[in-house]
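Questions regarding the structure given below will be posed in turn.
The other protein chains are all here in position, but one chain of the complex has been omitted.
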Amino acid sequence: MTTTTTQAASDRRVAPTSTSSTATRVLGISSVVGLALLVIFGVFVSPPDAELGQTIRILYMHVPTVSVAYLAFLITAVGSAMYLWKRTEFWDLLAASAAEIGVVFFGLTILNGMLWGKITWGVFWRWEPRLTTTAVLLLTYLGYLAVRAIPADPRTRATRSAAIGLLAVVNIPIVHKAVDWWRGLHQERTIFGTTKPEIQGTQAFAAYLGLAVFLLLFAWLLIHRFRVAFLAERAAESGLGAAIAERRQEASESSATAVSHSEGDR
Amino acid sequence: MRTEGVRGVVADAALVAGKDLRLERRSKVGLSQVLPFALLVILLFAFALDPDRRVLGAATPGLYWMVVLFSAVLAVQRSFGVEGEDDVLDALRLSGLSAPGIFLGKVAALMVQLLALEFVLAIAVAVFYGTEISGILLLVGVTTTATVGIAAAGGTYGGLVARIRGRDTLLPLLLLPLLAPVLISATRGTEVALGRDAGPGWPWVGLLGIFGAVYLTLGALLFRPLLEDA
Partner (left out) sequence: MSTTGYIVVAWVGTFLAVGVYALWVLQRGRALSKQVAPEQRRWMKSTDTNAKDASQ
């Protein structure tokens, strides 16, 4: 039993006009501040590395993006498993949101890796273990997003995606091992060099700062993306009538092509 | 209770595998379409890479496994295409057969077809590319473990896309990145077996075995939700 004032207050609370909230504002502002600090320390203050030279500055971007990507796919895996167990929308949307962000950051990881390679090796691509593995995993998760984009009822889409989320994540260590053995035979210089760089002082600070800032950024992105996914489901529910009409049309088109396909198969 | 469960699964698998293989024996799609396709690609690679240059010979292990992978995609499509058309998938689901049993049956049938294909392709490659076969034991190890993995992953994804209309283009996109480590491991292992590479070959078999075991298990676990909801 609520009084009219509490009712109005809770209405205001549940009726925001965007996906923002106090939590995201805090995360957002700290991310921006952190990024500014990162630019100062990563680009200007910290000295070039003894072994890697100026290219260490690219690693200040590369390492955080790959860390966020792996964390994102871990969340997708957990979300996928939990969805198959609990069958609640929350886990499905969490998995999907994390996967999309993961793909973005995997893409950025490859971009930064290629730029690092251009400086260090003179070419944009080498089949060194880390880049190769990232490329394979990127393609794997693009497949996840492709399946996600197929129109289907929520439970069907969620089940398919969850299966892929799990099948993809268990492949990660196997791909790593296979690629490391394979490219390791050729003594490829990995992105971290043949020895781990001795980073000190401001370099270490910039590296850890980068990691922390990108994690904040990831949290911010995930919350917003999750809310967008949630809203999309609610909007789709109310648009169900239109969707049914659309599918009826698709069905009559596909049965026409199915007839011609089956005639071709014989 | 547990042994009964396992025995039930094995019985179901045998039933489904038998059905798929009998279907293949009658329709001969594998024989009349998939195998010719594989041999055709072997031919095309020779055109593309010129047998007089050493490239073709050097690339043989990789080409062989690429052809196997492409053929496997076709074989998986066929295996589940049969199901989708008359919604036999739903009939299977309602038949009382256990989902892991159906999965393992399909995987077993796929394995038989793939192993037969790989055997014929090996002969073709020996004849047309002049490959000298050696290291038979390692080759058998590589081929068997790789085929388990390919069939298991194929069986899982085949079930996943069975009811999707665009599955012909989707299946390769999903399956091939997943099979990347199989391609790498099988090719490297084959190179060692054929004496082209010095390194140890059996670790690759080990990795292939792990891949196969992981995807057999995961596929069996995922097949019920996929059968019901995908």
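Going in written order, the chains are labelled A and B, and every chain counts its residues from 1.
Just so it is clear, contacts are C-beta pairs under 8 Å (C-beta built on N, C-alpha and C of every residue); 3 or more make two chains touch, one makes a residue touch a chain.
The structure displayed is predicted, hence computed values, not measured ones.
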{"item": "Which displayed chains the unshown chain touches", "value": "A"}
{"item": "Touching the absent chain when the full complex is considered, from A:115, A:170 or A:211", "value": "A:115"}
{"item": "Absent-chain contact - pick from A:22, A:238 or A:252", "value": "A:238"}
{"item": "Residue touching the undisplayed chain, where the options are A:72, A:99, A:137 or A:221", "value": "A:221"}
{"item": "Where the unshown chain meets chain A, residue by residue", "value": "11, 13-20, 35, 39, 42-43, 53-55, 57-58, 61-62, 65, 87-90, 104, 107-108, 111-112, 115-116, 118-119, 153-155, 217, 220-221, 224-228, 230-232, 234-235, 238, 240"}
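Going forward, only the chains that are shown with their structure count from here on.
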{"item": "Residues of chain A defined as touching chain B within the complex", "value": "84, 136-137, 139-140, 142-143, 146-147, 150, 155-156, 159-160, 162-164, 166-168, 170-171, 174-175, 177-179, 181-182, 185, 254, 262"}
{"item": "Residues of chain B touching chain A in the complex", "value": "85, 153, 156-157, 160, 164-166, 170, 173-174, 177-178, 180-181, 184-185, 188, 199, 203-204, 207, 210-211, 214-215, 218, 222, 225-226, 228-230"}
